[in-house]
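Omission of a single protein chain aside, the complex is shown with its protein chains in their original locations.
Showing subunit A:
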Amino acid sequence: MANTMARSFLQVAATEEVASPLRVVQIEGLVILKIIKHCKEFSPALVTGQLLGLDVGSVLEVTNCFPFPIREEDEEIEADGANYQLEMMRCLREVNVDNNTVGWYQSTLLGSFQTVELIETFMNYQENIRRCVCIIYDPSRSNQGVLALKALKLSDSFMELYRNNNFTGEKLREKNLSWVDIFEEIPIKVSNSALISAFMTELEADTPVTQCDYDRLQLSTNPYMERNLEFLIECMDDLSMEQQKFQFYYRNLSRQQGQQQAWLQKRRAENMARKTAGEDPLPEEDPANPIFKPIPEPSRLDSFLITNQISNYCNQINGVAGQSFSRLYLMKALHEN
């Protein structure tokens, strides 16, 4: 992951020269807590909220956030949601809080966030704010004792492709874009004001072990693994579907090429005949003929996203399995003692 990270950063550096690239997302402790609280409370349901902050050079400071009410599938309420957002921002400005939108946060279930919707939302934000991030929090993973927080943005080359809606194999090769290059993860830096830090140290002294550490010792990882596997299987199905789409496309393509070839041959023979008869040859292209209509290539976007998902699940399984092993060894050692 680190390796790919580095490459994408390089790319970013190469493409963006004028504006300094986004290097770090600096989040206030308060914001993190608010996000965690919001996401955890609604846990199985997925929630979103707005991130507010400042864009300072290569650092994006997230200084505040507020949750969106849970949206229902209704036009009216959607409009309400927008109103709520504006109203909230206005109120925050009145109490002198940073009210620049810098992105949004959302909770996810086992890291299944790589969807077309996310990309669309991101593109919407990107229209208005040049630099924005999406912070993803995974409550289920956090139960394992990890702070599953991620800051993401779309890579610039991907965004360009997405704007043109051009995900053919050729274009992707041209751009040298692979599935890893869709999202860029940006390191998160948590910063607290000196006062809070001081207070925290004051508090911390009493308890050498935190709740988080207890969580880490949980031995039952099976449900988590199972769910991951289930998702993985689903992904496999999806991928198979994509594969079939492609096969279908290729089959059609080869058939069409065959037809074209046959047509050309016929036309050539005809032209030869015309030539001997002293007539003008007919053109070797006939745009009106349906067999020359190009068959649209299926978009690769879905398969890319699915691949991303799969790698995500694999990473999760990998990480959890590794941790579980160490835990089990630990337990064994304890047992022997």
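In this section, contacts are C-beta pairs under 8 Å (C-beta built on N, C-alpha and C of every residue); 3 or more make two chains touch, one makes a residue touch a chain; residues count from 1.
One rule holds in what follows: contacts and distances are computed from a predicted model.
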> Unshown chain, UniProt name, "A-type voltage-gated potassium channel KCND1", "Hemoglobin subunit alpha", "Eukaryotic translation initiation factor 3 subunit C" or "GPI-anchor transamidase"?
Replying inline: "Eukaryotic translation initiation factor 3 subunit C"
>> One chain isn't shown here. Among A:193, A:247, A:289 or A:318, which residue touches it?
In response: A:247
>> With the missing chain put back, one of A:36, A:109, A:239 or A:291 would touch it. Which one?
In response: A:239
> On subunit A, what residues meet the omitted chain?
Replying inline: 222, 225-226, 229-230, 232-233, 236-237, 239-240, 243-244, 246-247, 250-251, 254
